[in-house]
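Apart from one protein chain that is not included, each protein chain of the complex appears where it belongs.
Right after this comes subunit A.
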Amino acid sequence: MLSSKASCNSHGEDSSYFLGWQLYDNNPFHGVVNPTGIIQMGLAENQLSFDLVESWLRKNLDAMGLKKDGESVFREALFQDYHGLPAFKKELVEYMAKIRGNKVTFDPNNLVLAAGATSANETLIFCLVDPGQAILLPTPYYPGFNRDLKWRTGVEIVPVHCWSSNGFRITMSALEDAYQSAQTLNLKVKGVLITNPSNPLGTTMTREERSHLITFAIAKNIHIISDEVFAGTVFDSPGFISIMEAAMDRSLENENPGLWNRIHIVYSLSKDLGLPGFRVGMIYSNNETVVSAATRMSSFGLVSSQTQYLLSNMLANKKFTSKYMKENQKRLKRKKEMLVSGLRTSGMECLKSNAGLFCWVDMRHLLSSNTFEAETKLWKTILCEVGLNMTAGESCHCSEPGWLRVCFANMSQATLQIAMRRLRDFAER
């Protein structure tokens, strides 16, 4: 009666990632009302810097009320042009450049708005890959990709295995192996999708990794999609180098225009600015055909003009964005350090990270056996007995059991302290 998409499980929402969420929803921690509830450490949201955005809002009531200099601009409610509000795109590309230390500049005409990075990623796949073809993804990766990239597109994901032995860095041989696997499965590889900074690792890509990717993409004549939604969460050295900067450094526009036209960035305001509810995502591409097709496809997920108007005003305030970026990074770093030391006290180490809203934690020594069954058991114990919802590495398609993603930016200092105390008690047992 219904389509296979509607009736099957390929939305991927039965994985533990979502299961943990559900249990949390039934028994959420609250400092006063439910102090023994489950603490949500599986949600990669940035809740540390709202006060900064709110104070800007209080001083800019007009932008919220669809007014400009006291006059109504309510007509913006009619604006549904899929090319996006020009003022908003202009501010976005300037903001994106600023995050990249102004070492790259972006052309607003190459930017396509989408209803969140979720929409942007799916749209890019629709543009670049046919059903039954494949894209390569380094593991571990964001659990939502199974739904976003595969569900309605009919595209396959082939993992590029990364290992703790070298800090989960992408190697040339891992890329080659993945390509071979795809061929064995009779899958045509159209591209590789990387998340940089990485979710769930919290690390930025090294020069070597970038170099491998570019060499690989040239050799195989495939696309590179760089999901840079966490670009604004880099709080420590080494800094962030966008794929676009790497491409420019290698003069790809002149040396290899083919690859230049096969590099695409996905971005969003959900992680940096902490505004996931506003559904602001985007695709950036040097490829005119992709920009044009993605623009038409964005009809299926345009950004509310009310939101475009508000945020174009906010991002136009350069004083605000500078202050926000600096302060936000400071707070992220502080919170992360709190988490790292708290974990250390419980005998757990994390992968050294310089970005993101989470840490990638090594709990292999707590496994009863070196298996994913043992990992699931551990994850469930931490969820149900310790009352902390973390994300098991298996749901991130990690190739080795024992790693968990633990978020830190979605809770107060007090809550984090309680979480760490619970963990300490558990570790001592």
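The working rule: contacts are C-beta pairs under 8 Å (C-beta built on N, C-alpha and C of every residue); 3 or more make two chains touch, one makes a residue touch a chain; residues count from 1.
Basically, contacts and distances are computed from a predicted model.
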Chain excluded from display, named as in UniProt, from "Calcineurin B homologous protein 3", "Glucosidase 2 subunit beta", "mannitol dehydrogenase" or "1-aminocyclopropane-1-carboxylate synthase": "1-aminocyclopropane-1-carboxylate synthase"
Touching residue (missing chain; options A:Leu23, A:Leu57, A:Met248 or A:Met338): A:Leu57
Absent-chain contact - pick from A:Ile38, A:Met96 or A:Ala115: A:Ala115
Residue numbers in subunit A that touch the chain omitted from display: 1-7, 11, 13, 45, 47, 50, 53-54, 57, 61, 64-66, 72, 74-80, 115-116, 118-119, 122, 126-131, 147-148, 151-152, 154, 188, 221, 262, 270, 274-279, 289-290, 293, 296-297, 299-307, 310
